[in-house]
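Every protein chain but one is kept in place in this view of the complex.
Naming follows writing order (A and B), and every chain is counted from residue 1.
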Amino acid sequence: MRTVITIIALLGAVVGLQAMQERRQPLGLPPGVTGNVLYVRSPEFMRRAALSYHALLADVYWIRTIQHYGGTKLAHDANKQYDLLYPLLDLTTSLDPYFDIAYGFGSLFLAEPYPAGPGRPDLSIVLLQKAMRAQPDKWRFREDLGFVYYWWLHDFVTAADWFGRASELPGAPNWLKPLAAVTLAQGGNLASSRTLWTEVFNTADVDWLRTQARFRLSQLDATDEITALERVVQAYRARTGSLPQSWTDVIRAGYLTAPPADPAEYPLQLDPASGTVTLARDSTLNPLPMTQAPATPAR
Amino acid sequence: MRVIRHVAVNVFKESVRDKVLYSLVVFAVLLISISYLIGQLTAGQDMKIIKDLGLASISLFGLLIAIFIGIGLVWKEVEQRSIYALLSKPMSRSEFVVGKYCGLVLTLLINVAVMTIAFYALLAYINRVVDPAIKLSWPAPAVDPAMLKAIVLIMIELMLVTAIALFFSTFSSPFLSAILTIGLWVIGHFNDDLRNIGGVLGSRAAALIARGLYYVLPNFSAFDVKAQVVHGQAVPLGYVGLTSLYGITYLALVLVGAVAIFSRRDFK
Partner (left out) sequence: MDAISTESLTKHYTVGFWRPRPYLALDGLTLQVGQGEVFGFLGPNGAGKTTTLKLLMQLIYPTSGRAAILGKPVGDIGVKRRIGYLPEQPYFYDYLTAQELLEYFAALFGYAPAERRRRATALLDEVGIAGERRLPLRKFSKGMLQRVGIAQALINDPEVVFLDEPMSGLDPLGRREIRHLILRLRDRGCTVFFSSHVLADAEALCSRVAILVNGHLATAGKLSDILAFKVRGWELVVSGLTDAALQQAERQGHVTGATRLGESRYALELPLTPAPEQILAGLMAQGAQLVTLNPLRDTLEDVFVRQVSGASDPATSLGAGAPRMGPA
């Protein structure tokens, strides 16, 4: 009986100390410094050191990748860095070149502009090129590469080229060839963007990707809505000869039944001077991506 | 207490005559040769590699000793039946277990002490012969007393591993004990990931289990401050103290368990 009590007491002490330690972690190290997460930087060394357990170790680094990304994204630090995201992804994929979800995650989130990501589409490209070297027959990576040029770099010629190359590989979906053609002809357009993001949404294995795709699709929906509403405003002007002063005018004229809101339920704003429709300033869908005019890449 | 002391000394005698301590010579030679080569290649710039190698060797050799002697500590006596005569002498079974434990800890302590001295001697030598300009690029001095913090924590870690190996040795064969001990050590090193895995797992129940395990399983990764001291980052004494306390509490828990199991055994 005495033994049992001793064991329970010691177990309690152990758990208590562990909890205390957890609260004091990390070791008072300034945020953004490497600590223990990435003791080894060289993928070459890691692959050798892992012996036959590289796949398992890849999983461990994958978990750390997600944790690093999520942790940094949620942090309120003004100086937060995603500086480990690429090295972790590089390690994960060096240990396991078939870790497709890692490539997909990397290609998307490496390019995300600050503060949601490091804003480095160039690193996405490097990662995807590595993917293509490891698995040259996968249409997905070529499509992803085209995606990066399309969405982030607005280089529609290169994007179309990669979509075309992707469509040649076995298993490629049949919307890739027309997508290549349209992109080449018209540059960025809503339909193509929607196709690409829908593809991401349907094939995402990880919550992060799905959430991101849903977000983007909502943004595209909002853009569609805005376009449609602007047409309504023009129609109103055509009928009445002047721009509506508020949504009430439009509703009274019978074009709408209620004040419109974006897919995130924030009310859309009408500018009475120009007739343009925009998102509410605090809408979570801000900023809407520009799919037509080329924007300067993040870096 | 007298009994514990004598049993412990006997374990130490056995390890000496078992030529375990010759591994020290291997360590010293290995370290010196590799460090010398590195010194030649990099003109003294890679103090980091030398320190990393030294600390890792101390940790690794210590671990090998702790595990491979620990798993046989009790099992061998029972298997060879030398324990029959021993237990008929005026000692309790708990004194036997604790004595065995202290003996192996003593062996480890001496091993680690000698390796540490050799290591610091090597660093002092390098410090003397290297160009002062290169020394400026080092994040921490060659003969850095802060490394002792890492070594103290390594020692506590080894004491905990020994306790675990001894625990398994009270009831299972060396092969199984080795696997279980090494398994716990590996899992303990990924303890931090266990904490975070909740964010990646689907089911809430699995996340809760993972969290529970994180608290209960030995957190070996906490003892590893090698990277920090090599980079010259401050390791607060409070951290060393708290982690040591954790280690000692945990090994006490394991020893109580080992004594409890051993006291109830029939020796067929």
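In the analysis below, a residue touches a chain if its C-beta (ideal position, glycine included) is under 8 Å from a C-beta of that chain, and two chains touch if they have at least 3 such contacts.
Quick caveat, the model's predicted, so the values are computed rather than measured.
Undergrad: Among the chains present in the display, which ones are touched by the chain that isn't there?
TA: B
Undergrad: Thinking of the whole complex, not just what is shown, which of B:10, B:23 or B:172 touches the missing chain?
TA: B:10
Undergrad: Of B:2, B:128 or B:204, which sits in contact with the chain we cannot see?
TA: Of these options, the touching residue for the absent chain is B:2.
Undergrad: Give me the chain B residues in contact with the hidden chain, please.
TA: 2-3, 6, 10, 13-14, 17-18, 80-82, 84-92, 264, 266-268
Definition applied: only the chains that are shown with their structure count from here on.
Undergrad: Cα centroid separation between chain A and chain B, in whole Å?
TA: Inter-chain centre distance comes to 44 Å.
Undergrad: Please output the residues of chain A touching chain B within their complex, sorted ascending.
TA: Interface residues on the chain A side: 3, 6-7, 10-11, 13-15, 17-22, 24, 27-29, 33, 35-36, 39, 60, 63-64, 66-67, 70.
Undergrad: Under the stated contact criterion, what part of chain B meets chain A in this complex?
TA: Chain B reaches chain A through residues 190, 192-193, 195-197, 199-200, 214-216, 219, 221-222, 224-225, 227-228, 233-236, 238-239, 242-243, 245-246, 249-250, 252-253, 256-257, 259-260.
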